[in-house]
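Before any comments, here is the structure.
Complex shown without one protein chain; remaining protein chains in place.
This part shows chain A:
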Amino acid sequence: MDLWQIVNRLLSRSGAGSKEIARERLRLILVHDRASVSPELLEHLKRDLLQVISRYMEVEERGLEIELASQEDTVALVASIPIRRVKRAVKVAPV
């Protein structure tokens, strides 16, 4: 926001503009829209997740569940991944 906008904001009677609200609502709506249009996307994500996690632990592939859980003002990726066994020594690539 530049100075000009701030001055205008201070002078306007309506207080905080409704645009922030619009932008935030839109952002959330699109997270839902974009996620819900493709069940394939979740499948791909599942596959990739499994690949990464299996480097560290043995997981129960069939029990894996992921979903987008929406609360009022956030959307979270919730994954439930049953573990069979954690590997003893994991080679971690240097960061």
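General observations
Quick note on the criterion: a residue touches a chain if its C-beta (ideal position, glycine included) is under 8 Å from a C-beta of that chain, and two chains touch if they have at least 3 such contacts; residues count from 1.
Just so it is clear, contacts and distances are computed from a predicted model.
Selecting from "Cytochrome c oxidase subunit 1", "ABC transporter", "Spermidine/putrescine transport system permease protein PotB" or "Septum site-determining protein MinD", the unshown chain of this assembly corresponds to "Septum site-determining protein MinD" (UniProt protein name).
The hidden chain makes contact, of the residues A:I29, A:M57 or A:L77, with A:I29. Touch with the hidden chain on the side of chain A covers residues 4-5, 8-9, 12, 14, 16-20, 22-23, 25-27, 29-30, 33-34, 37.
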